[in-house]
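Only one protein chain is missing; all other protein chains are in place.
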Amino acid sequence: MTRQPLFAVQDLRVAFARDGEYFEAVRGIGFHVDHGEVLGIVGESGSGKSVGVLAALGLQAKTARVRGSARFQGRELIGMPRHELRQLRGSRIAMIFQDPLSSLNPVMTVGAQIAETILLHNPAVSKKQAMDRAIALLELVAIPQPDRRVAQFPHEFSGGMRQRVMIAMAVANDPDLLIADEPTTALDVTVQAQIMDVLADLQKRLNLGLILITHDLGVLAGHADRVAVVYSGEVVEEAGVDDLFKRPSHPYTRGLIASIPNMLVEKERLFSIDGAPPPLGKLPGGCAFHPRCPQAQAICSETAPVLETFGDHGVACHFGRSA
Amino acid sequence: MTALSITPIRRPSWLTLPLTIGAVIILFWLVVTVLAPVLSPYDPLEMAGRRLQAPSWAHWLGTDALGRDVLSRTLYGAFHSLPIAVIVVALSVAIGATLGAISGFIGGIIGAAIMRLVDVTLSFPPMLLAMAVAASLGPGLENAAVAMVIVWWPVYARLMRAQVLEVREREHVEAAVASGASDSRVLTKHILPLCWTPVLISATMDLGQVILLAASLSFIGLGATPPTPEWGSMISDGAAQFYSWWVALGPGLAILTIVLGFNFIGDGLHDYFDPKSK
Partner (left out) sequence: MARYILRRLIAMPFLVLGIVTLAFLLTTVTKGDPLTAIVSDRQMNDPEAVAAAKARWGLDRSLPERYLIYVGNLLSGDLGTSFITRRPVAQDVLFRLPATLELVIAAMLVGTTIGITLGVLAAYFHNTGIDHLARFFALFGSSIPVFWLGLALLYVFSVKWGILPGPGRIDPRADLPAMVTGFMTIDTLLAGKIRLFFDALWHLILPAFVLGWAVAGTISRLVRANMLEVLDREFILTARAKGAGEFRVVVRHALRNTLVPTLTVIGYSFAYLLTGAILTETVFSWPGMGSYAVDAARGLDMPAIIGVTIVGGVVFLLTNLITDIAYVIANPRVRLG
């Protein structure tokens, strides 16, 4: 590890103020991603996976307190002046969000929104040129009749088409890193695969570093190179995608894998992990997962396990290897 | 569902502050309304010193063109403001709510006729209509009050009608009708009790506006007649003695604080019942 990874997060902590007290939603998360690599971050909603990534880019809520390190191409983002961070966002680092309808501005045409991204970072480009590029981008994400669609408003598009628009907007400035936060969750099942294909195709063509945030391990199976499993604001397991599916070492990961809908294996009902993640500020002592863990022992409620790496496979569980 | 939406669930305590401030101000003026004769240093109608004296220890708010103590007149003024506003709003609610309930419950030609009357009355700018009615009835606080009721009742009629129409559709009312309860029983026992809250809240919030309207009418000479210590007409006196600024200061601050008090209460209630717009 002599070379700088494209994007490396270390011991990132995000805390929110409530009634004058701070509660950590992200408790020392760490991961890294390189050019041409796809990192999957998986966890239940509320696990802090989105918050952490957003906070690294300075997009956290105003009440949040962020600590730790997030380096992009060697530059530290935490504590970076706002205007410098702004120059990175939308040009070098792009984002896609869950719900393409609410993520697009309803009173601006799709073209104007894509062009805005271009114009913000390329003052020399004319409005006309930006619009032409917007049309080319719509074509790139396989939207039919792009020269007509460019002048339409978001509500005139279907859900899948809207997400394509978001993707077009994200890659408008040829970024190095793309962060996709639950990019298919709000879409119909049939459309989900198409959108994933568009993303995967662009990722390869543009040699993007891609961070795929999702609650669905199944989405990552065919698309990610490595996966970080996040529970309650911490990475509990990290491994190459094949390794993870073959030898899941954390009980939580095993639970997630068991709950993937699988058409080949008929089950009476889908497996699901009992209980819910602990709410903010109500963390149990010891391992955060122990109240829901089928294998919990006395030690689990007493000491919190740390992430231990065996080869390329890291796990934070007292019984990580033996299990 | 970005985790960004993590926000405090408990409401911060300052939200109740507007209500508290408003209540304290109104309480103060209620006390003044009752105790003005005790609190006032001088008789509000008698000459208490030299004319147009600037504020001093003897006359905290100075004296007016007739040498009357402005502070005493301001304190007595509460008696010609708060009770009038309460009476006007109470009458407006009585008339408006009755007609609105009739219109909503009975409907038909009578109901439609009432609502058209409401529409027409609300088509006027309130102040202008109040002026016209007050002028045709002649000056005097009683006539001004009548004018204000005429302007104000349709507000409650509309509100009450909407409430009745809404409550009428609820299941418990249908159940009562199905079980053979008489119309009047359904209306009084099953519908009306559920309609009052918004009307009363709205009425409380309107008190400030009615005080303002009454003072405005008096200011242009259509409300209280001299020498009544009414705030609006006192400001009118002040306008005539333009260079003696203190003549209008007391009554102006009085109107400002009392209306502000009601608006604080209204704001607080608004927060309480519609937390979304907080």
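Should a chain be cited, it is by its letter among A and B, assigned in written order, with residues numbered from 1 in that chain.
The rule we apply is simple: a contact is a pair of C-beta atoms (placed from the backbone, for glycine too) under 8 Å apart; a residue touches a chain by one contact, two chains touch by 3 or more.
The structure presented is a predicted model; accordingly, all values stated were derived computationally and were not measured.
Asker: Touching the absent chain in the whole complex: find that residue among A:Ser91, A:Thr214, A:Ser232 or A:Thr253.
Answerer: Checking each option in A:Ser91, A:Thr214, A:Ser232 or A:Thr253, the one touching the absent chain turns out to be A:Ser91.
Asker: Touching the hidden chain in the complete assembly: which of B:Leu66, B:Ala135, B:Val177 or B:Leu269 does that?
Answerer: B:Ala135
Asker: Given the contact definition stated above, which residue among B:Ala94, B:Ile110, B:Leu200 or B:Ala239 touches the chain not shown here?
Answerer: B:Ala239
Asker: Which one, A:Ser103, A:Gln163 or A:Thr184, makes contact with the chain that was left out?
Answerer: Looking across A:Ser103, A:Gln163 or A:Thr184, the contact with the absent chain belongs to A:Ser103.
Asker: Applying the definition given at the start, please give the residues of subunit A touching the unseen chain.
Answerer: Residues touching the hidden chain, for subunit A, are 54, 57, 59, 83, 86-91, 94-95, 97-99, 102-108, 116-117, 120-121, 166, 169.
Asker: Touching the absent chain: which residues on subunit B qualify?
Answerer: 2, 4-5, 12, 14, 116-117, 119-121, 123-129, 131-138, 208, 212, 215-216, 219-222, 232, 235, 238-239, 242-243, 245, 248, 251-252, 255-256, 259-260, 263-264, 267, 276-278
Rule of thumb we're sticking to: only the chains that are shown with their structure count from here on.
Asker: Where the CA atoms of subunit A average out and where those of subunit B average out, how many Å apart are those spots?
Answerer: It comes to 55 Å between the two C-alpha centres.
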